[in-house]
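Encoded as structure tokens, the structure appears first; notes follow it.
Removed from the display is one protein chain of the complex; every other protein chain stays in position.
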């Protein structure tokens, strides 16, 4: 069913996501801080431009947000021209930003005062997933309207799932990033070791990817790692932002994450050596220095 | 083509592996330090028992070995009643023990003096893989006879691959274990975090296993980890033996393995709390204490 | 020279510090959130109670603050009844709280608008140091009035030093805590090892404290560590607060602190096992579990 939707934040993720909504037949109102990107989007897809988050929200039943971090989200939502100022009872806000669970709860409370449901909905699948409409979406929020949310996001998601109350999507995303930290550092150490041992690492990976050492990262990143190619993918700067959120949340819920904390520091070394924009798999570059 | 084969070492791995050889029609001579196990094996499969590694070797063209560690291998191979004393020109020795690359080279040299080829051939797939004949085999050794080796081991391997000269199989196995160390610790921290956050972790894993955080360990171990079940699988004691080999080899080849070294210490804590025989996934138990 | 001073925050540190100022002959106006402590202080020392930080500031030339963290400091300083509202040109604010360098700069700027100098002045020496007037003070701020600041704080400090512009005191304190993290974890591992090895650890410490392994922690904490006594000293909760500040600052200035990040996680394990209030030396308890 075609809906009136707003999409706020046309970055490398949001731009194609909003595009998929338009191609799926929804009426899309867009807002972006820099208007140039919004103009480009309008040249490519059909929709309406708005001059503020508030105005975007006023035009829509579903408001999607995809910005950078907690502070960006707060800025988009609050203030005179913010989303909250434009909401009407019955609207649904879906936030695709990776944020803390705290800010998700904060926003959900603010929305509740307007009889509006808020869903935190961080994604995985990266830029390629956004472009190809194959994202995975981790949802936190109310069960009552989850079907309509899943129906709309199906324009760019191959899989989405409600994981619990508001904040659960963000917490799940943190689990995702914690797993990746361990996998990538382990893989990097293995390849570093293999290279130093003079092995044909691609041949070894072909064998060991058939068993208990297998991982998505191993299958999808070992070739570029072996070539030392890191100018693509999910940037180290973003990974550190996400790990910081996870480490802070762990402090709140009493978890200990020694490997995560350590790998976060190794990413700091990657940043120092010029890798702020490199893919997360660049932990190997640090070892090979 | 049916062969005369010897199988030395009827532990949890070797016992079913030798069984698969018998069922595949090979003439199998067995040797085991404790003769009781050898007797059990003979009750279950058809073959011949021998009283020493030397005698086993004398009866065979292919000699397979699957014992505990470097020292066990040296003991089986050398001395008056050792394998080396029973070898004839043209024999082939295949060692399935996980050992250092150094001892593999040492044994290959000793075999070469008798015009015998030595292949290091550590396996992955665990006890279940051995029982179901679905092991993966990492081979190091001479290219000339690799086809006949692969043909015989196909009785219990779904996949085997030559990865380079003698020692390469062991080095590949080290890469395998290094990868697992990172994956399992990352997964353990993620589940620990999720449990503390009150998430439905099984539901989260269903979602995140579709993307960049996916791993064999995640898919095959998260359920038992969430139940706190560790009385199965690949034991922590064995994992520490393997990581020690990798860390010592890393010293030789100039690799740095910070995560591997740290996780090895976490396994030491698992051992202390009674987990010597627990599956490697028991790193979660340490965090949940 | 006797001065009119205000002291805000009568915790375990501030209470005796303010007492030393009174005993040194200064006219002391006190303020504490819970008035009971202020009343106790007045029973013990001579001075004046005030009902708000603003009122305290109005009565004084030097305003000393010793509260819990960044947020506490902001709360004390700002708002209708805050210190800033009570400042007069020429006043000097000295903050003994361990905070981020950022909040120190923020407060210094706010003070500057009133022609008031702000010094960040975190201390080391603990509760005993405060009681005995033997603290060490790390100062950040303007050189022009450092002598008068040092003169007043000499009531409770055996040593104080200007280390650079505003924020430098806090940054120095972070260096202090980073050093301690490494020292204590190393010492804990050594004692853990020695106990497991059956050594007379006190005898060993007597020997090795004469050389390159010596540290203040070794000399002053090994006895209580060996007895498993941790109900005293600088609490793990406070240490984690301080390490968090250091780790966040490191992110800003591009430093990598792998050991600090890891030990911070070990302190999280101490917290979980009931050690929130234990001395920082309790890292040994974690290993001995």
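So that you can tell them apart, the chains are marked A, B and C in the order they are listed, and the count of residues begins at 1 in each.
Just so we're on the same page, contacts are C-beta pairs under 8 Å (C-beta built on N, C-alpha and C of every residue); 3 or more make two chains touch, one makes a residue touch a chain.
The structure presented is a predicted model; accordingly, all values stated were derived computationally and were not measured.
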Task: Options C:27, C:102 or C:124, residue touching the unrepresented chain - done: C:124
Open item on the list: Which candidate, C:88, C:132, C:151 or C:214, sits in contact with the chain we can't see?
Closed with: C:214
Task: Chain not shown: contacting residue from C:130, C:171, C:268 or C:285 - done: C:171
Task: For chain B, the residues touching the chain missing from this view - done: 240, 244, 250-251, 254-258, 261-262, 264-266, 268-269, 271-272
TODO: Write the list of chain C residues that the hidden chain touches.
DONE: 101, 124-126, 129, 136, 138, 158-159, 161, 163-164, 168, 171-172, 174-187, 189-194, 196-201, 203-204, 206-208, 210-218, 220, 234, 246, 249-250, 253-260, 262-263, 266, 287
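Basically, only the chains that are shown with their structure count from here on.
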TODO: In steps of 5 degrees, what rotation angle do you get fitting chain B onto chain C on the CA atoms?
DONE: 180
Open item on the list: If more than half of the interface residue numbers appear on both sides, call it same; otherwise different. Which is it for chain A and chain C?
Closed with: same
Task: Centroid spacing, where centroids are CA-atom means, of chain A and chain C in whole angstrom - done: 39
Task: Where chain B touches two or more other chains at once, by residue number - done: 258, 262
